[in-house]
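For this depiction, one protein chain was excluded, whereas all remaining protein chains were kept in their positions.
The letters A, B and C name the chains in turn, as written, and every chain counts its residues from 1.
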Amino acid sequence: MRPSRKRIWGSDAKSLSGRGPPVNNFLEILVVGIGNGATYAMLGLGLVVIYRSTGLLNFASGELAMFSTFIVWTFWNLGFPMWLAILGGMLGGFLIGVLVHKVAVSPLGDPHERPLAVVIVTIGLFLGLNGAAQLIWGTVDKRLDPWFGVSQITVGGVAIAWQKIGAVVVLFVMVLLLWALFKFTKVGLSMRAVASNSESSALCGVSVQNMLMLGWGMAAGIGTLAGVFSAPNLGLGTNLMQLTLVFGFAAIVLGGFDSILGAVVGGFVVGILSSVVPQYITVFEKMPLAPAFILILAVLLFRPQGLFGSKDVARV
Amino acid sequence: MSLLEVRDLRAGYGMVEVLFGLDIDVDEGELVVVLGANGSGKTTTLRAISGMVSATGSVTYKGQEVLGKRPDQLLGMGMSHVPQGRGTINALSVVDNLRVGGISRKDSEVDSDVELWLERFPRLGERRDQLAGSMSGGEQQMLAIARAFMSKPEFLLLDEPSLGLAPLVTREVFDRLRDVTADTSTSVLLVEQNANLALQFAARGYVLEAGEIVMSGPAEELQGDEAIQKAYLGI
Amino acid sequence: MPILEVDDIGVRFGGVRALDGLSFDVDKGQICALIGPNGAGKTTLFNVVSRLYKPTTGTVVFDGTDLLSVPADQIADLGIARTFQNLALVQGLSVLDNVKVGSHARSHGGFWSCALYFPQRAEEKRITAEAMEMLERIGLADLADHPCSALPFGTLKRIELARALASEPRLLMLDEPASGLTHQEVDELGDLIRTTTADLGITVLLVEHHMAMVMSLSEKVVVMDLGSKIAEGTPAEVRDDPMVISAYLGAPA
Partner (left out) sequence: MKSLRGVGPVQSVLWAIALVVLIVLPFTSAPFRVEQYITWMTIAVAAGGLNLLTGYNGQISVGHGALYGTGAYTVAILVTDAEWPLLPTVIAAAVVCFMVGVIIGLPALRIKGLYLALVTLAVATLFPLVIEQFSDLTGGSGGLTLTSEQLYRGSIRDRRVKWESPIDGLASDQWKYFIFLGISIVCFVVIAAIVKSRVGRSLVAIRDNETAAEVSGINVSRTKIITFGVSAGIAGIGGAMFALNKGQVNPTSFTLTLSIYLLVAVVLGGASTVIGPAIGAVIYGVFIDVIAPELPETLESATPLILGTLLVAQMLMAPSGIVGWFHDLTEKVSRRRQGGGKQDKNVDVTVTTHEVVAETDLETDPGGFHP
């Protein structure tokens, strides 16, 4: 946990020079915002999956994503093709998520009764995973190549990196898969049932613990993708996801903790706001998160459950 | 031998004991009611039987000791529990609630059974895609009962179906319950505060007071008992 | 002279009418029972009077004050205290401290004076003494320093009663005080309520299913069903009312 400000706060929007940029620059900044937004949305999705299956907020989800991104790097470094390495990382993340639930979270009992315990345990996991990653992979940043290469296409004079397009496409595939899972499958139905009323679900024969474990595993697997898309820009270090996590939280607070659509919309809004606004309003130059944060406070005051969240979720 | 035999059942939460050695029997096809005031331990009795709170003593079901088994294991043996406060899964639609009810079944007739129960409870059929949380109390109670039947139980634990329902609605729920239990020859252990109504439907009853059974017998006998009338029927 | 006047109160939850034009009065010093089947709206009325719910129609006047214009936290200042069906005690405080919470409305001192400790010392001493006295009255003085968690249900009910009494209320609202108690405990509790409130001149509004207690304790009974009043009168009058028998008490078998 030695924050290097260069790495954490740097966003690639800043590489664009000049203030009050011309129109083309605006579009390019917008594209960067959308690309970042897709990453935030991915991490947000992981958070939503955990929230929907357990009612918990996971402060360690960024570190879980960082850890499994290191697993991706390890496979990739060994010469595996990128897609296989990512699959391996997702699987590793899944297993760690399952383990985390089993060892640290489920013994806590009802999370709604003990919110402080939940915060502390996930913070403990945050520290623990960070330290474990430092021990295994060291404190020097690793380089992970962009999944979709470094080339870009130019549309109407605006350069768009394939990596950004890839991020958006991957995000939409994930959303589609999640939607189908919750909508059409028996497992998805069980997970929704457990989230809404775990006691009744248990009485219907749903294995509550298995569903919760699955939720943690899935969330960690999804988070891996967020890490894979963040690492090429930010450099793969142990504090890779610390700021992304705050953006991801911002995304789901905005969109609503329990809404998949909300995580996606929230992710894009936060991504765009934090890329575009600091370019025009100097006061936000060094804190791209601030405009999004102000928007969130405004949303929370008028609609505490977020834009797309359901009402009973926000225990106000 | 009875279908369910409860012997010397004791249970509690933390340091506080709630049940102090209950003996209860339910025969096959019988509807048995446990009467008692708020806080007398009725709900705990059902939760102890279905393994949701830890308990000591003995509970045999179909001649097998089941104390300590999980609810999903009991479901596999044909015992289904409708919890207090109806326990509908509020974020799911009526149809999805019923599908969750049949989730432990391996056969392929779950979907057609959903339709069957929507027919048996026409009020639910009218609201098939409505979220359970947005329905009235009586409808939720019927949904909870129908959902319990989706697992094809032979024995039903039913926790205070009249709670929060208007008398007329309660009567409708009980009428439905009597019909479907008769149709499916299901045995029921019912817990109720509304003694007057419950004794009209039950074959036998137990009276629970502060965690102990203070009286038991056939329903007509209990209805005629002066002490019961005084304490629970207000006569 | 009525101290509490409930007039045309209506409460809706979504489409459900929990209370529908309910009106009744309670005289000063009277013990008035509210009875009726589960879901009749008795607890809802309690929640309206203690300002936890906002009614859609009607007024509640307590001793000349329009209660609906008073913020919830000032209800206690007016001299209204209540207990809850499922208890509302503070788990993390001792029995004595729970009773002292009850005297919040009639003690003083915010953060500043409490932080300096000494200005509050005399008052704190007085409140402690009074709370101990209250615990002795209900026979729980031995438990004063015991944590409130892990005590039997019946004991907790009595602690909650002591908490309510510690605010020196003029109106005491009891929501099912007898539930979960044995016959003997119910009799003791009835005596306790009768003597304490008579000693201190407290008006009581009581919700109770235990008919023996209602009949022996109350001077007036209001019967509710489906959110409205279907009868009111002395216990004897109400017991013989055919409408009450069909809706609640049930016809003799």
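Here is the rule we go by: contacts are C-beta pairs under 8 Å (C-beta built on N, C-alpha and C of every residue); 3 or more make two chains touch, one makes a residue touch a chain.
Since the model is a prediction, treat every value here as computed from it, not as a measurement.
Of C:68, C:143 or C:212, it is C:143 that touches the chain left out of the display.
Check A:66, A:129, A:144 or A:265 against the missing chain and you find that the one touching it is A:129. When the whole complex is considered, the residue among C:11, C:75, C:161 or C:204 that touches the unshown chain is C:75.
Contact between subunit A and the absent chain runs through residues 1, 3, 5, 9, 56-57, 59, 103-104, 107-108, 112, 114-121, 123-132, 134-135, 138-139, 242-243, 246, 249-250, 253, 283-287, 289-290, 293, 296-297, 300-301, 304, 314-316. Seen from subunit C, the chain kept out of the figure touches residues 50, 52, 71-77, 81-82, 84, 88-94, 97, 100-102, 104-105, 107, 109-111, 114-117, 120, 124, 127, 140, 142-143, 145-147, 151-152, 154-155, 163, 167.
The criterion applied here is as follows: only the chains that are shown with their structure count from here on.
Taking the mean of each chain's C-alpha atoms, the chain closest to the overall C-alpha centroid is B. Subunit A and subunit C, compared by their mean Cα positions, are separated by 50 Å. A straight line joining the Cα centres of subunit B and subunit C is 32 Å long. Of all residues in subunit C, none touches two or more other chains.
Shared interface positions of subunit A, i.e. residues touching 2 or more other chains, are not present.
Contact residues of subunit B toward subunit A in the complex are 50, 52, 70-72, 75-76, 80-83, 87-92, 96, 99-101, 103-104, 133, 144, 147-148, 150-151. Residues 14-16, 37-39, 85, 149-154, 176, 178-183, 185, 209-212, 225-226, 239, 247-250, 252-253 of subunit C are the ones that touch subunit B when the two sit in their complex.
Within the complex, the subunit B residues that touch subunit C are 14-16, 37-40, 134, 136-137, 162-167, 193-194, 196-197, 199, 209-210, 220, 223-224, 229-231, 233-235.
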